[in-house]
Each structure stands twice: as C-alpha cells, then as structure tokens.
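The complex appears here without one of its protein chains, the remainder shown in place.
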Amino acid sequence: MRLDDSDEEGEFRAELRAWLRAHLPAPAAGPPQPWPEPELRQWSATLGQAGYAGLTWPREHGGRGLPPVYQAIHAEESTLAGAPDHVNVIGLHMVGPTLIRYGTAAQKAVDLPGILSGDIIYCQGFSEPEAGSDLASVRTRAERTAHGWRVTGEKVWSSYAHLADRCLLLARTEPDAPKHRGLTCFLLDMRAPGVEVRPLRQISGDTDFSEIVLTGVELPEDSMVGARGEGWRVALTTLSHERGTFGITLTARLAVQLGRLIRTAHVVGATADQAVRREIADLHVRLQGLRFTGYRALAELERGGEPGPESSVLKLRWSQTHQQMCRLGLRLVQGDTAGHAGQWAAYWRQAQLRSRANTVEGGTSEILRGIVAERVLGLPRHR
Amino acid sequence: MRLDDSDEEGEFRAELRAWLRAHLPAPAAGPPQPWPEPELRQWSATLGQAGYAGLTWPREHGGRGLPPVYQAIHAEESTLAGAPDHVNVIGLHMVGPTLIRYGTAAQKAVDLPGILSGDIIYCQGFSEPEAGSDLASVRTRAERTAHGWRVTGEKVWSSYAHLADRCLLLARTEPDAPKHRGLTCFLLDMRAPGVEVRPLRQISGDTDFSEIVLTGVELPEDSMVGARGEGWRVALTTLSHERGTFGITLTARLAVQLGRLIRTAHVVGATADQAVRREIADLHVRLQGLRFTGYRALAELERGGEPGPESSVLKLRWSQTHQQMCRLGLRLVQGDTAGHAGQWAAYWRQAQLRSRANTVEGGTSEILRGIVAERVLGLPRHR
Amino acid sequence: MDFATTTTQRGLADAARRHLSDRFPPSRLAATADHGVLDPEDWAALDRQGWLDAELGPVDLALLAEESGRALLPQPWVGTAGSALPVYQSARLPLPGPAALVDSSDTCAAHDAQDWRISGSAPGVVDAHLATELVVAATTRQGVALFGVAPSEVSVAVRDDIDPLRRYATVRLLHAPARLLADPGRTAELLPALRLRSAMLLACEAVGVADGALAEAVRYAGIRTQFGQPIGSFQAVAHQLAEAYAEIETARSLAYRAAVTLNGAGAVEAVACAAVAGPRAAVLACEVALQVCGGIAMTWEFGLHLRYRRALWLDAHRVTSVPPHDALAALLLS
Partner (left out) sequence: MDFATTTTQRGLADAARRHLSDRFPPSRLAATADHGVLDPEDWAALDRQGWLDAELGPVDLALLAEESGRALLPQPWVGTAGSALPVYQSARLPLPGPAALVDSSDTCAAHDAQDWRISGSAPGVVDAHLATELVVAATTRQGVALFGVAPSEVSVAVRDDIDPLRRYATVRLLHAPARLLADPGRTAELLPALRLRSAMLLACEAVGVADGALAEAVRYAGIRTQFGQPIGSFQAVAHQLAEAYAEIETARSLAYRAAVTLNGAGAVEAVACAAVAGPRAAVLACEVALQVCGGIAMTWEFGLHLRYRRALWLDAHRVTSVPPHDALAALLLS
C-alpha cells in the first residue's frame, strides 16, 4: 500500500505540471471566470496537439495506451491548475471508448480522430422528460425507413449540446419489446434537419444544459452503434466509462472549491468564528476522505480493470459535501453586512443554487443509495 | 386562538400544583433517583384517593368525566413537578378506556374500580419477537378448550409486567384467517400457572421491560375482550388512546430533561462554549415546537374528538430531540476531564444509551414516517 | 386553552389564499422576478381585501403573512405591516402606501428653522425602492425618534441579492426633509415592538413558503411516475416529505404562538423560537422539494427556485442585531 508516484508516474506528473504552467493563465485571486467558447475550443485543440487527449485510448486508435492512473493524474493536475473542462469531455471519455468497443470500422475511422483533434465535439442524448432515474423508459422513437431511420422525440439535460457536432443518441426501435430490449444507440449529426437545441435555464441562471428536440430527423443506415435492440447495453457501457477516474476529477474540483471557501472566509473576516473553523475542518476531512477513497478505487481499477466497491460512494458523498461547502459559502457572504465579500457574493449565490442539482444529476442520491445497498451490501432487492 | 387557561382550567391547574407541592418530595438538585416500588404503588393509590386518576373516564365508571385538556394539564404539571409515572399508566390510559368500550359488564365491574384504586395493575401483551412493527403477525396461540382458552406464546417489551396483576393480551385464535382477522384480545391473570415474567436487560442496564412467556395458560370463558376475531380492532383502540395527551407528557419530560442538561452545562463549566450555547438554544426551539404542536393537537382533540394531523409528528420528533439532548449531555460529561460532573456523568451515560430505543419503541421512526406520508400527506401507498 | 384557528381566522386565511392564487399565477411571479416591476394596483387590491385594516390582530396578521409567503406575494406587505403600519396607527395618520423601515444607528435628525432634516446612511433596508414613504429611526437630541421621509429626497441604491422578489438597498440621506411620526418617548416603546412584530411576521411568511413547497412536492410525487409507479410510493421519497412536514408543523406552532404571545410577557423568547424554526423549515422544505421534483425543479421555469431563494433570504436576514439563537442561549444560560 503506497501513495507516492512510481518513477514513470512522477515524471508524467512533473512534465504535465510544467506544461500546464506554461499554457494556462495564472489563477485569479477572485472567483473563477468562465472561459469564452472560442478559448474553450482552442484549449481542447491544444491538449490534443500536446498528446494529452485520449491518454488511455489504445495506440491503434490514436491514444497513448496508458493505464488509468495517468488519466487520473491528468484530471487531478489539470483541475488543480485551474484548467477548464475539456469541451469534448463526452467524446473523449464516453463516446470514444464506446465506439472503440461497439463502433463499425467506418465510425472508428472518422469519429475517433475527430474526437482526439477536437474537430468533432460530442454530446449525449440519453435522458428524457419521462426517463430520468428510469432511463430505460426512453420514448424517443427511431422508425425504419428505406435508407435508414427517422427519429422523433425530446432529450433533456444534454451538456455541450449547443456546441456539439454529433450526439450519441438512445432511441426506441422496438416499441413492442420489453423496455430494456427495445432500445438502440445511434450517432446523430447535430446539424441534420429537424434537430433543434434549446438551452435550459437552470435555477442558478446558468445554461450548462440543453434540450434537444428531434422532429423526423433522418439517420443514415450506418449510424447505428452496436446491434439493433442492444442500445441499453451500449448505453451502460458509455455510462460506466470513467467511473474509475471521474471521482478523481470531482475530488480535485472540491479541493479547488474549498480553497475558494477559505479565501472567502478570509475576505469576510470569518476565520476566527469557531463554528466556521469547525465546519471548514469538517469539510476538509470529507474532501480528504473522498480523495483517498478515489485513490483506493483507482488502485483496484489498475489491478483488476474494475473500480472497487468503495467507488460507488464517491459521487454520493461528493454531492453532499459540495452542497455543504456551497451552503457555508453562501452563509459567509450573506452574513457579510460590511460588504467585504465583493465578487464572492455573487459567486457563492450562483454556486449554492447550482449545487442543489448535484444530488440529482448523474444519478440521484436515492438511486445511488439503492445501488450501494443492493450491489455492494448485497441487501435484498427493493420491491 | 388562545394559549391561556379558561377560568376552570386555571383553577384546576392551581389546585393541582398546590397538591403536588404538598405531596411530592422537593426536587433534587442532582440527577433524579428512581422511586422504590412500594413508594410507586403508594403514589398511585394517593393519586386515586385525591381523584386524580381517571380524569377523563365517564362518571358512571368512577371517572371525573372531564375533557382531555384536564388530563393534559395533569400530565404536564405532574411531570414538571417531578412526579413519577403512574405505575398503572397502562391500566388508566389504555386498558381502562378499552374496557369501557369493549368490556363486558362483569369486566367493567371488577377491573375499572381496581384500576382507579391502584389495586389492579395492568400491563399489555402485544409485541412479540416476530411481531414488532408488523404487530398483526402475532403468533401467540389461544386454543379453545371446554372451559375457555389455552394460551401458549411469548410476548416482549411489556412494561410494568413485573409489577402487574393483569395483562391485556393479543393472541391468535383463528390461525387460518387472514392475519388481521384471526386475532382476539383477552384479559390474563399474571399469577395464573404457566405465566412467567423475565426481565429484559437493556443496553443501558435498565430493566424497564419484560418478556412474558406463556406456556399452556388456561383462560376462563369470560376473559375475552370484544368479539372473537376482533382483536386487531380492539388493539388499535387501545393503542390510539392517549394519542392526544401522551404528546404533552413526552414534551413535559423533554422540558425537564433540558433543565437537567442546562444544569449539567453549568456544573461542568461549558456555558461559555459557543457550540454548546447554540445547541442548547436549538434544543429549546425543538422542545418548544413540540410543546406548542401538542397544544394544537389538544385543541383539535377538544373540538373534534380526534387529535389533528399535526399530532402524528410528536413522537417522531420527540424521539429525535431527546436523542440529540442526551447526546449533548453525554458529550458534556465525557469532555469533563476535570471531574466536575459528579453523578451527572453516570446519569447521561445511562440516558444516552436508553435514548437510542426512543426511535424504535412505540412505533419506529420508519413506521411513523410512513404513516405521515400515507395518512397525512396522502402519498400513494408504499408497495 | 384553545390553540387553534377560529372559524373567522380560517375564513380570513382562506380568502387571502384565494385572492393571492387568483391574482398571482406562476407566470406573473416569474415575470416580476425577471423584470422587477410591481403593479401598484396589486397594492390597492390588498388594501381593498382588508390587509391594512387597523383592527387586524397579531394572529390575523400572522395568517396573512403565512399566505403571503405561500404565494410569494410580490408586494412589500410584510415589511409595511410589520414595521411601518403601527407607526402610522400610533400617529393617527393614514398609511401613505408601501413603507419601509430604516432602522440604523447611523442616522441623525436635526430641526432647523422650519423642518426636521435627516442625514446618515443605512445599508440593509428591505424593499426601500418600493416604498411610498420611508420610516426612518433617527437620533435627535432627545433620543431616537421616527420620521417619515419621501423617497425622492434620498438616494436608494438597490443591490442584487439571492431573492429577486425582495431586495436590499443602501439608503443615504443628506439633510433630507422629514416629518415627525413618533417622538422619542413613543419611539422607545414602538421600535422594539416593531422589531418583534416584523420578526414574527417573517417567521409566519417562512412557514407559508415551506408549506407551499411541500404541497408542490407532494403533488408532483403523486403524479410523477418512474419504474412503473408514482415516486411518492417510494420510501426514499415519501420519508423525506414526512420529515419536511414534521419540520413545518412544529415551525407553524411556534409561529402562531409568537403571534398569540406578541404583546405579552415572553414575547422575546417566543419570537426568537419562531425566527429560528421558520426559516429552517422553509430551507428544508424547499431543498426536499427540489430533490423530490428532481430535474424539472432545477429549471428556472418550474419556479420552485423562487421559493427557495426566499427561504435562503429569510434564513440569512436579521431583524435584530442579536441573532435569535444567541438571544435564546442568553435567556436559557444566564
């Protein structure tokens, strides 16, 4: 059991740190500013050129064929250095691995290089208004035509949809089959006629997500990913990718957020308040608990190809901890009657409201507790 | 909407207070001492002689025929004055009203005066090892004999069983009927051959409760309460009594306990600790919330004969608040390295361990939340 | 003892609820939150409904405040009724319209040849930009007195906060002409009473906010289906709602008790209890409702966030300089 890098890992980390220092702007003292879209795209292209995209993809598909720990180091160092999310995070970490497993030769030849270079940005079309926690009940219909498929339906909570070139879509092709067996995955051109993207305004005022409305969109014959009726299995593969290292990203973000909280406490002059001190210490413990649990999950992933059972708690506990952190941030700025908080006031108001979605998005806490209970603890299935 | 007593209520309260002052020992400065059994019995007899037993029972059955608010005033004032529980609390508040409704003339003639005078002490035999939250699954069997019934089975969590003369027993008489329809209630003589009472040692070391093991106990013909197969309905009646005013007793006990907590905080010198101050204030708010919710429930009971829906939260929240209170009490004495806590140390250790049962006994919190969800909020039934 | 609403009180609350739900459908609230423009006709309608009547007792006001919280009434009624109305009543003057109390230690009044003139500033005046007249507590040579000042005579700088329907402003006065509303003797009685009354009404408002959120969530949990059954039939959902209900009912009891006790002994303790419990119930109920309603509740359009923003505002707002927890600890541990 050890926590230090191997020689190769240490070398990779040191190079990456130097590279990030050279390519990222110096971190701001105040709240983070969102990156404009052209800079986001440019950053992704720069990452691709430097060989930092597709670290764990096989070499034959243009990746570097590295073990997951390098992806974890990359995620952690990038986040701690203040890099934005890769604009093609869905392409790199979800769609790419899915295509490597299920895609046709033609799909691999076109999409994989495009994802790596940043020329093809992907979004994901899984959730629907009536299919949230119960994803298998998607209603978007793909009907057979002479030359392919015709798709009609509505997808929600799709991130990066407003920037995306293509979408990995889950649709129902067999309306009479049992609900998990009637689904198929497709690749969809976001510029095809009948595709409409509508931004979703969230309670925080952000518009990170979109609705995608599909009205008789024609898909060509070769757009299917995996076999017809096998969409549920393909979608599960897509969702399972990055389970091992996404926890590392979440934890690194949480560490950055705790740093902001501590800066805010200093700015508003709350660092002598016993209750604030205790809660910050408590948040630090929770953060560290997640961080080292992420490392344990990573070690299991490296050894056995699957993250260990402890990884199932990462997202559940991350969401609770982030909400607690944002709540304290809000309390600090709302209690700042002297007006020292400055831009931090607006930052924590937005962050606090945004954080309420953490226990819903990407698996509700209720669903995650059920997964832990049944799959990890082996409790009898809920009836 | 008013909170002050009516003239009659005020007079009753003033008389009671004076009577309690005259008849109770002065409250101890330290932790409360348990009353020895003979004194407990004597106290109950004294209450009966003074006319403070059966306040809400009809006059024709020896009661005073008063509305529930008098019972509430009595419960509140007695508890605040440090009086012990009436040793026949089950007889007075559960069995008596059940017999008034379902008992035969002979049962009423013998048992009701005995309960009021304290000559017949009652316990209750409902719960079983396999019938806790799911009370209707009791397995204790009562089989028809030539002269009555023969009972075999095991009852648990019976309070006052070690002192009781008689027991209100729930047993299965129709093994083939649906589980709620095969039950019958009986009156059992605790001195009958085949009745064995075994004290249950709890995690706190207390033995408030007993097991009752019944081995071929013969019950006479006239021991049935209510009709054969109607035991579930009778038992529900028994359990529903005092719903309106039991909350008042619980809250008054909580107020006494908060007083002890504050004394402990003074004794160990923790009254300047900000976290302790805040939590005591918080506990006070929770206590007051329960107290005034109890008064609301009482007003509904006075008006409509049924406590209002808000009464359903009293036991749920009382148990949580009492656990929080005992946890702080324990923390105060465990942190008392200087040894100022004295007898309070043992008191809070015992109270804290005992309090863990609060969310289980008399309806688990899980069952109570389900009742609120279905019966008060009208949510669809859990499947 | 009869701690329940009378038939008259229930009638008042029901009428208020109907009036508000007719007049302020979700679309109007959303538009007000986005554009911040209030309709003066709404104020006049409240007046016609009797919301400003002098004979309303504390319990009546409490019930109206609860309804105003449930509806997120986009008018500064709670502030006016809580902290200004008694000043005009005491001065036997008509209420000029929505009013806001400027309760700062940093304002002074002096009488020149003709007029009272006030100078100073106050940082956290609630809804000052919506007031027809500001009621300013200012220090005179004889002590603190209450004055009426026209908004046109002062600078009002509104700032963004968490609740778009209720905003803070910094009010700056420079020799602003003022009319005397209460002399120092009367002000010494009025001002503490105004603070208690305001805190009581805000606690009642919080209960209304909470109750409205719970009702929305219960409704949604009964109709939203996942895995072939309404989500409200899952214990994971139902039990959260039950806990929110418990929090609300105990907070409601304390809010009503603060109203009943407002003008008697023990008011300080009663109001402090209500002020702790009300916003806590509102925040909890809104957070449970957001979780239960899930994705749809995370959209601006669904509107639940307006309740949550109000709950967060109530949780942070302080009527008095001593937070209620501290006030209670001082009472209990002295």
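First chain written, first letter: the chains are A, B and C, and each begins at residue 1.
Convention: a contact is a pair of C-beta atoms (placed from the backbone, for glycine too) under 8 Å apart; a residue touches a chain by one contact, two chains touch by 3 or more.
Since the model is a prediction, treat every value here as computed from it, not as a measurement.
Student: In the intact complex, which of the depicted chains does the undisplayed chain touch?
Tutor: Listed by label, the shown chains it touches are A, B, C.
Student: Which listed residue, A:Ala14, A:Ala50, A:Ala177 or A:Ala281, touches the chain dropped from view?
Tutor: Of all options in A:Ala14, A:Ala50, A:Ala177 or A:Ala281, contact with the hidden chain holds for A:Ala281.
Student: From the list A:Pro34, A:Pro178, A:Gly305 or A:Gly378, pick the residue that touches the absent chain.
Tutor: A:Gly378
Student: If I consider the whole complex, including the chain that's not displayed, which of B:Ser6, B:Ser133 or B:Thr215 touches that chain?
Tutor: Considering all chains, including the one not shown, the answer is B:Ser133.
Student: Thinking of the whole complex, not just what is shown, which of B:Val156, B:Ala235 or B:Ile280 touches the missing chain?
Tutor: Residue touching the absent chain, from the options given: B:Val156.
Student: Identify the residue among B:Asp85, B:Asp165, B:Asp189 or B:Glu366 that touches the chain left out of the display.
Tutor: With B:Asp85, B:Asp165, B:Asp189 or B:Glu366 as choices, the missing chain is touched by B:Glu366.
Student: Of the residues in chain C, which ones touch the absent chain?
Tutor: 234-236, 239
Student: In the full complex, which bits of chain B touch the chain not displayed? Write them out.
Tutor: Those residues of chain B that touch the unshown chain are 127, 129-130, 132-134, 137, 156-157, 200-203, 205, 330-331, 334-335, 337, 339, 346, 349, 352-353, 356-357, 359-361, 364-366, 369-370.
Student: Since one chain has been left out of the picture, which residues of chain A touch it in the full complex?
Tutor: 1-6, 9, 69, 262, 265-266, 271, 277-278, 280-282, 284-286, 288-293, 295-296, 298-300, 302-303, 308, 310, 313, 316-317, 366, 368-370, 372-374, 376-383
Here is the rule we use: only the chains that are shown with their structure count from here on.
Student: Most central chain by CA mean?
Tutor: Centre-most chain by C-alpha means: C.
Student: Looking at chain pairs B-C and A-C, which one is connected by more C-beta pairs in contact?
Tutor: Between the chain pairs B-C and A-C, B-C carries more contacts.
Student: How big is the gap, in whole Å, between where the Cα atoms of chain A centre and where those of chain B centre?
Tutor: Distance between chain centres, rounded to whole Å: 53 Å.
Student: Give the residues of chain C touching no fewer than two other chains, as numbers and ranges.
Tutor: 234
Student: What parts of chain A, by residue number, touch at least two of the other chains?
Tutor: none
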